[in-house]
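Okay, so here's the structure we're looking at.
The complex is shown incomplete by one protein chain, all other protein chains being positioned as in the whole.
Up next, chain A:
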């Protein structure tokens, strides 16, 4: 009963309900406007909602997150530009549909299916999180450490081409997180004797720099790009269409939740895997895949929205984010004095259920806004970049300044912005940096706890890993990721699968 009340908190306060709505609405457009991304929006917003109460701040950010994941599909369909990584797969069949003049139908189906996938994701979150957090209480410090390493590695290896660059980015993030005085011994780390660095580097400055400034700087290069106009007709899909794709959407939603729940993998991987699944199970599509098959649209869209609920599971129960956006959400929770992890579920179950409620509400708003207001939508998306880019930069500065009222943070943000700009150009993923910054403290604390409890004995530490099934699985996974990068793996793969794959 209390749980139900906590879920319904959103509805008891009109202000919260409104904020979720505004957030979702803004999220859809942010996700859809080329040049703006959810990651950027949430990282800038953290600093603006800094002085707010917890509940309104979370309401707004949950809305933006949910809306943004969905919004990215719009531009994927209309312009062949995925507004977010999770919409990459959507473009494969969505754009061909739009070219055939069925943009409205494609958007309609996407909206309903996103709602459906989102709903399943949230339900699984609500059912699974309490169990996972109970299970997480049995985790040893070394398990947390291994999970953190695994998360960073997975983001590095799956979100981009080069794992080595991903590893570098992750390690770089951990190093940034370590700057300042060590909380346990008060020793100075990476401060280079600068007084300014003793307090550490504000992770918000890093986030805004990496996802706001570097993105805006990069967009300067395509400032004169014209946006393409598409005609959109009827969008609300017929009941028959929905019913036809229901079985497929159930399967792909499950894929989405599971992939989303793995630390380090988020909506983008989920969508690609679901697309692949749809291709395999659909024996006779009405239209071939890649040329506008409805199945190719339903699968990734259900999966990436289902992954939102999934991604919240490790984030809320273990404090380990699944991707860059959830890493930023964790940062937001930190700032409001919440500490995601198994204790959150025990100390403040209301907070967890409130977030579930907010997600549910955002999902409903997404359906409503998705099926209406299509005319305004096309107008807003056509906003010229010469206006958007300066505004992003201005907001980034205000955001970085606002958290600590310090100019130093603005310069940090600028520095990381320029650095991130080069990283983008040379193919270094930025997600692992943020994950590293967020997880640095957790990694450090748990490593030290683990090794102290084993009396500084590496032998005993490894004995502990080998004798615990959970630690062993995590450890082997970490090793596997490394091995997959060495020539040894390629040789092994060729021997094992050589004949099948040629």
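In this section, contacts are C-beta pairs under 8 Å (C-beta built on N, C-alpha and C of every residue); 3 or more make two chains touch, one makes a residue touch a chain; residues count from 1.
Methods note: contacts and distances are computed from a predicted model.
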Which of "PadR family transcriptional regulator", "Tripartite tricarboxylate transporter TctB family protein", "Transmembrane protein (Alph_Pro_TM)" or "Branched-chain amino acid transport protein" matches, in UniProt, the chain that is not displayed | "Tripartite tricarboxylate transporter TctB family protein"
Consider the whole complex, including the chain that is not shown, and state which of A:64, A:217 or A:438 touches that chain.
-> A:217
Out of A:16, A:77, A:389 or A:465, only one touches the absent chain, namely A:389
Positions on chain A where the hidden chain makes contact | 33-39, 47-49, 51-52, 75, 79, 81-85, 88-89, 91-92, 159-162, 164-165, 167-168, 171-172, 174-175, 178, 182, 184-185, 187-190, 192, 211, 213, 215, 217-218, 220-223, 225, 227, 272, 275-276, 290, 323-324, 384-387, 389-391, 393-395, 397-398, 401-402, 405, 407, 410-411, 414, 417-418, 421-431, 440, 443-444, 447-448, 451-452, 456, 458
